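Heads up, one of the protein chains got dropped from this complex, but the rest are sitting where they should.
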Amino acid sequence: MAMTDSGTDFRTRMQNWLPKIVLAPSFAIMVIFVYGFIAFTIYLSFTGSRMLPTFDLVGWQNYERLFRVRQWDTAVVNLAIFASLYIVISTIIGLMLAIFLDQKIRGEGALRPIFLYPMALSFIVTGTAWKWMLDPAIGLEATFRMWGWESFTFDWIKDSDMAIYTIVIAAVWQSSGFVMAMFLAGLRGIDNEILKAAQMDGASNVQMYRRIILPQLRPAFLSAFVILSHLAIKSYDLVVAMTDGGPGTSTWMPAVFMYEYTFTRNQMGIGAASAVIMLMTVAAIMVPYLYAELREKK
Amino acid sequence: MAVASNENAMRTSRVTRVLIYVTLLVFSLFYLLPLGIMLINSLKPLSEITGGGMIALPQQWTIEPWLSAWSSAQIGVEPTGLRPYFMNSIAMAVPAVIISTVIGALNGYVLTKWHFRGATIVFGLLLFSCFIPFQIVLIPMARILGILEIAGTTYGLILVHVVYGIGFSTLYFRNYYAAFPTELVRAAQIDGAGFFQIFWRIMLPSSGPIIAVCCIWQFTNIWNDFLFGASFASGGAAPMTVALNNLVNSSTGVREYNVHFAGAIMAAAPTLLVYIVAGRYFVRGLMAGSVKG
Partner (left out) sequence: MRMMKITGAALVLMSSTAIVHADNVEVLHWWTSGGEAAALNVLKGDLEGQGVGWTDMPVAGGGGSDAMTVLRARVTAGDPPTAVQMLGFSIQDWAAEGALANLNGLAEEQGWADVVPAALQQFSTFEGNWVSAPVNVHSTNWVWANSAIMAELGLEQPGSWDEFVAAMEAAEAAGYTALAHGGQAWQDATIFDSMVMGVGGPDFYQAAMVDLDPEALGSEQMVEAFQRMETLRGFVDDNFSGRDWNLASAMVANGEALFQIMGDWAKGEFIAAGQTAGEEFQCFRVPGTEGTVTFNSDQFAMFNVTDDASMASQMAMASAVMSPEFQVAFNTVKGSVPARTDISDAEFDACGQLGMAQLADAAANGGLFGSMAHGHANNPSVQNAMYDVITAHFNGEFDAATAAEEMVTAVELAM
């Protein structure tokens, strides 16, 4: 508790300083453990580090090599495909489920945790189950055929061109419920009076959603976008658990690339260079968002 | 998309409602399928699984895999099962969640109610830290834990999780407190209440929903973390996910899939429980501020 009996001057001064003192440890921690480490990584990306960090500068060599490595291209293209589909589909499904759940649904209390729970599980836990379900010999394809739908085919996970889409499916499974929760919270926060008034003016349901409700959900859209894009860029467990980058190297993503090069292939310099590129991508998405968000709110 | 309407405000036709229910049910199946498969296979003898029927129901039900995963499966050289590691995870997650939530709450309070120059920048810096790929911190973090002499211990792991949990916990509390009437704080100040008194008497009592959201989020992330656990606390202090990985991922040994699935469900049980028990606070807490921006 704050001190109550000391001199007024001291007390006021203390009160002025307290907020900063309380915030200071977090700030110091961030500066060291986040920005210090980022600086370290940037430095590493210009060194010839292989197994352990070394401090011999080699200029842009790591970046040059990075862009000559075929898997890096694959990884970047995959991320683009994955991130865009993942964000769009999760948002659509999340929004749809939220709107449906918002219709005074019986059993909402039971349905909500069912939609939400995948977010609670790590892919170390669910990866094998997904691998099996998508495996044509034992999973969905085999089951449907057993039930008599002989021509049913679903073998994307074995197909170099399609495997990345199976990762999208599993990722959507994991996060769309969470997106649903964010939209549901947004919907529940909308003032009913406005809706009633609009209805009185003869607006149809579709019009109400398009003109009034969706625009009010803008903050939820933004939060969903930010959370989903950071999950997409960081996605590592997912790929490792489901395909381990295969078939071939067709499902590599930048996070996988970075881990592989830094820790498995003893090319820490190239790994660091790929991390820097990833960080710059994150910054490119996040900084404008943070800027807009923080300026607006002051 | 089917035509729908907002609650209280309007009606929907019978056909629409049937469609909505059907869609919701189909999606429930989609969400439940992986868990269902894990459950079914954890109750089968191994021969039924390698024999091919991975999606079929067990012909012969058995709880043997569960017993084995809990208390006798080989995690390291000793057949300990997952039990001791479960305790490690609790000893790691509980303090880490509490500490990061407390720090987040104080930070959120300072950032919204005690404006000072640069506060926004500090928040921006904190927030950006949520988005760094954690792989890059492994090596420098290892060095620091070594200097502090807490490498390979639960303490070290708690420190790591607190450090990288502050960003999100601050984000949650800051957005929540931003919607909290500042007039109340000012009034209390005029009445002579101090910094911590205001926090303790005014802010905290109304923070229930956001504490729930923050704890759920942190607990899920910390409990499920593998990368930090494996890198900084392997061996005796290893958390559940690392032990599960040891169980599931042996490279050149015989694989007992049924035991793996039983272990996986065990590892997931605490977070599942948290979501089911506290799930409704989650939406309520999100509603109360964190997405309203």
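All chains are identified by letter, namely A and B, in their written order; residue positions are counted from 1 within each chain.
The rule is short, and it goes like this: a residue touches a chain if its C-beta (ideal position, glycine included) is under 8 Å from a C-beta of that chain, and two chains touch if they have at least 3 such contacts.
Please read all numbers here as calculations on a predicted model, not as lab measurements.
Trainee: Would you list the chains present here that the left-out chain is in contact with?
Mentor: Across all of the complex, the chain we cannot see touches A, B.
Trainee: Looking at B:55, B:99 or B:198, which residue reaches the missing chain?
Mentor: Result: among the candidates, B:99 touches the missing chain.
Trainee: Which listed residue (B:24, B:145 or B:240) would be found touching the missing chain in the intact complex?
Mentor: That would be B:145, which touches the missing chain.
Trainee: Using the document's definition of touch, tell me which of A:88, A:137 or A:206 contacts the absent chain.
Mentor: A:137
Trainee: If the hidden chain were put back, which residues of chain A would touch it?
Mentor: 1, 50-53, 65, 68-71, 131, 135-137, 155, 157-158, 160, 243-250, 260, 263-267
Trainee: Residue-wise, where is chain B in contact with the chain that is not depicted?
Mentor: On the chain B side, contact with the omitted chain comes from 50-51, 73-79, 87-88, 91-92, 94-95, 98-99, 102, 138-139, 141-143, 145-147, 151-155, 158, 230-232, 234-237, 242, 245-256.
FYI, only the chains that are shown with their structure count from here on.
Trainee: Provide the residue numbers of chain A that touch chain B in the complex, in ascending order.
Mentor: Per the touch definition, chain A meets chain B at residues 1-4, 11, 15, 18-20, 22-23, 25-27, 29-38, 40-41, 52-53, 93, 96-97, 99-105, 109, 111-122, 124-126, 128-130, 132-133, 138-140, 142-143, 173, 177, 181-182, 184-190, 192, 195-196, 199, 204-206, 208-209, 213, 219-220, 222-223, 230, 233-234, 236-237, 255, 258-259, 262-263, 268, 272, 275, 278-279, 282-283, 286-287, 290-291, 293-294, 297-298.
Trainee: Under the stated contact criterion, what part of chain B meets chain A in this complex?
Mentor: Residue list for chain B touching chain A: 1, 3-10, 12, 17, 20-21, 23-24, 27-28, 30-35, 37-38, 52-55, 103, 106-107, 110-111, 114, 116, 120, 122-141, 144, 163-164, 166-167, 170, 178, 194-197, 200, 220, 224-226, 241, 244-245, 248, 257, 260-261, 264-265, 267-268, 271-272, 274-276, 279-280, 282-284, 286-287, 290-293.
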